[in-house]
Structures are given as structure tokens and as C-alpha cells.
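Excluded from the complex is one protein chain; the other protein chains are retained at their positions.
Right, chain A next:
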Amino acid sequence: MDRRRIRVLLVEDEEINRVVARAVLRAAGVEADEAENGAEAVRRVRERVGAGAYDLILTDKQMPVMDGHEATRQIRAMGVTTPIVAVSSDSLPSDVQAFITAGADDFMPKPLTKEKLGCILSKFGLA
């Protein structure tokens, strides 16, 4: 039986960060959708509620239109329990706590690497 591929939503506005993260996800054999801001992320998650839900959401903090904190809050308000991991260059304890308070499950400092992704996938039983 074929193992179902993990589906990840990558939420990141900066192209360079998307390019690198996309390659990391591809190397891990993960299917990835992308959203360039929090509002688009919320829309994509809403479209997939129920069957076909994402297995993992990786989100940046600072983005236009809607930031990662607000996107996380809105996704949780929908009743979505998909693991959400913040991946941000702002990694002060206050930044981390703000994400956790919004409903994120974990925080990882940028940039995303193979090793960091491996840790995330293992932590949430997706490896």
C-alpha cells in the first residue's frame, strides 16, 4: 500500500524564504501548498476543512494583509487542530509566547533546514 504523502501549508511572503523552504519540503518528500500572507492561508485551510486537511502548517510572522499571529488565531477559531509551527526570524521569548498564545504548537527560528523540518515532522508524528 502506498504511504499517503504529508500535506503541508507553507505561509511566507518573502520569495527567497519560500524558495528555500520549498526545496527543503521537496527534499523531505512532502506535498506543499503555499500562501503569501495570513489571509490566503486562512482561505486555503477553510477550503480543506474535513477531507484533505493539511497535516502541518508552517507560518511566518510578519506578512502583509494578515500576519502569522492573526492567521493562527483564525485557523484555531475554525476548530482546526492541524499542528501549526511558527517559522520566524524574530525568536525572542516574547515572540515565541505570542505565537503560542495565538494557538501555535511550536516555534522554529528561520531559516527552515532539513534538520529542523525533520524535528518538526518527528514531533508531530509525521515522519
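In this text, a residue touches a chain if its C-beta (ideal position, glycine included) is under 8 Å from a C-beta of that chain, and two chains touch if they have at least 3 such contacts; residues count from 1.
The rule we apply is simple: contacts and distances are computed from a predicted model.
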| item | value |
| --- | --- |
| The complex's invisible chain, by UniProt name, from "Dolichol-phosphate mannosyltransferase subunit 3", "TMEM9 domain family, member B", "Sorting nexin" or "Histidine-containing phosphotransfer protein" | "Histidine-containing phosphotransfer protein" |
| Absent chain, residues of chain A that touch it | 14-17, 19-20, 23-24, 27, 62, 89-90, 110-111, 113-114 |
